[in-house]
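Take a look at chain A:
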Amino acid sequence: MTADSSTFLTAEGLRLETADGPVLDGVDLSLTRGESLAVVGSSGSGKTTLALALLGHLRDGIRHTGGRVRVRGADILPHAPAGVRGSLIGYVGQDPGAALNPYARIRTTLLTAAGRLPRGERDTTVRRLLERVGLPGDTAFARRYPHQLSGGQQQRVVLAAALARDPAVLILDEPTTALDPPAKAGVLRELGALRERGIGMVWISHDLIAVGAFADRVIVLDGGRIAEEGPARRVLTAPRSAAGRRLVAAGTRSTARHTRTPPASGRAGAPTAVTAPDTGAPLHGANPPDTAAGSDSGKTDGPVLRASGLVARHGSTTVLHGVDLAVEDGECLAVLGVSGVGKSTLARCLTGLHPAAAGTVALRGTPLAPDVRGRDRRERAAVGLVAQNPAEALHPRQDVRTALVRPLKRLCGITDRAELDRRVRDLLESVHLPPGFAGRLPGELSGGQRQRVALARALAARPSVLICDEATSALDTVAQEGVLALLAELRARTGLAVLLITHDARVARDASDRLLVLADGRVAATGPTPVLLPPGDSPEEQVTRLLTAPAGAVRPTPYDTDRGASLV
Partner candidate 1 sequence: MSLPRRTLIRSTGALLGAVGAGSLLAACGGSSDTPGGTDGAASDATSDTPVEGGTLRAVFAGAGASESLDPFAGTSPVDFVRNDVIYDSLFILRDGAPEPALATDAEPAADGMSFTLRLREGVLWHDGSAFTADDVAHSFRYMSSPDRPLPSELQMYFDMGNVTVEDEHTLTVPTVQPIGDPATMLASFPAKMVRSGATDFSTENAIGTGPYRVAAFEAGRETRLTRFEEYWGGASPTDELVFSSVSDPQARVNAVRTGQADYAGDIPFSTAKAGIEGSDLEIRTAGDTNRTGFAFVLNANRAPFDDPKVRRAARLAVDRARLVETVLLGYGEPGNDLFCKGARYFSEARPLKRDLEEARRLVKEAGAEGAKVVARSAEYEAGYNDSTKLFVQQLREIGLDAEEQIVSLAEFFDPAALEEADSVTFSSSPLPLPVIYGRMAAYPSFALPDDEFGAAFGEAMAARTDAERRTAWAKAQDVMADRGNTVVWGVADILSLARTNVAGIEVRDQAKYPYLGKAGLA
Partner candidate 2 sequence: MTLLAGPVGRRLALRVATGGALLAVLSLLVFVGVDLLPGDPVTARLGPNATPERVAELRAARGLDEPVLTRYAQWLGGLLRGDPGTSFSGKPVSEMLADRVGHSALLAGLCVLLLVPVSLAAGLYAARRPGKPADRTVSTGALLLVSVPEFVIASGLVLLFAVGLGLLPAVSLIPAGDHPIRHPDMLVMPVLSLLLVASAYSIRVIRACAVSVLAGPRVEFLRLTGVRERTILRTAVVPAVLPVAVQVWLVTGVGLVGGAVLVERVFAYPGVGDLLVTAVLGGDLPVVQAIVMILGAAMLLALVLADLAVVLLTPRLRTGGAV
């Protein structure tokens, strides 16, 4: 057991299992001091489980059946001895909102993470920790509660807490996925600085661009096994494994455009040449399900959904100042904007969950009641919503079938059991999930699978327009691709209109026909996507330009954004 003195962290033949089978099947890994290691894989490959295992933590239901994990030679599975977590290894997770204790001020969180400190040193420690991650170190800021910070600031606080005891290694589990571009940039900057200072990192991500910039080595995880390992540059430009190739392809795809096909005489038009990224097979499998689009018949000309002069308030603050938009059948409109600008509010206004203070929303010309309770069943069925966080959108105690049956019963009025079963099967198939998934609970599904279930649920009532509120932000690249391809297929086949709300400029460019940029509650720019975001420049730069155009300057959101915000 003579470990190389510079090998800090190792996993040897690690095997972790759940009741459904192995999650990690013989994983070997080693990290030397100061090294940056990236672990990439599609969702469901076991990345998060591995990340937690490296800290000696196993979630409920996961059993340690083989192999070991050692930190500086000492075993940390099944229980990490004192002095490892926090002091030797730090952890930064994906969702800072879920990590931070809402009852504790930032100051308290940091002091708790720093351990016992004499009274006199506390204030200085807090200041030091905050400034280290690029946050203001003044008392007023330190006394804030998590909900008073933006997402990016929260994640930096998490980072500060993880670094509180100067660990040698940081485990980062998708640290920037949930953040909008400016926040992401800020966090990445800080991490870069840390790397310069020699802190080792294990970086779990599906964002290959960022990985490429930071990691020394890359490990590709597929189905619980290591598919490939090697220097970052080599793996990312010339992957040797199938999994590796898939990931790289998905991450750098620049030509997959999901466009609208004009509907021919009421029926779906010719299928587009879109292939599913994971299987390579055409998306139209056997048995295309019933394709009646929308619960209303007859596609009239004119937009399916039009909003005019929408004004929305939160209490006394006005969030939307007169927004106009329109979506046509079979079209995908992307709504782009930084976090906090009011995109979710817009989605909620359109669906009636947040009654607009002024303005109208019309479905095929007929005005809809501002409050969803004033809308009849047909109207409610016509506008579907898929939200960002699939874990929260699905009831943890209801299996997939129950979740899908609910809108079928409530909005479609179907009560016959056989009919319900048939529809559930069809829905699962339309989102490319096996019918056996009907009995599973959300906790048993990966993030991408959950989002597909949420999508299926939204599609159950056969809406005319589907509003996706950051529906792909929490997914890895491969899953993201899957969902977007699905939406494209549905648009082509059924004429479904999609309103895609996102902060990811890349997604907006690749998946939408038209684009609407929201800044400070107003429409900063709108037009066909190829015009606003021509291929060539990075989409982020283009969006920055749009946002900083004289007409709509970027103003601070209710809470201060990250210092030095820019869209990079």
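Points worth noting:
Here is the rule we use: a residue touches a chain if its C-beta (ideal position, glycine included) is under 8 Å from a C-beta of that chain, and two chains touch if they have at least 3 such contacts; residues count from 1.
Selection rule: all candidates are chains of the complex that A comes from, given by their letters.
Keep in mind it's a predicted model, so treat the numbers as computed, not measured.
For chain A, the touching candidate in this complex is 2, chosen from 1 or 2. By the touch rule above, chain A contacts candidate 2 in their complex via residues 52, 55, 57, 60, 82-87, 90-91, 93, 95, 98-105, 108, 112-113, 145, 147-148, 158, 161-162, 164-165, 314, 340, 558-559.
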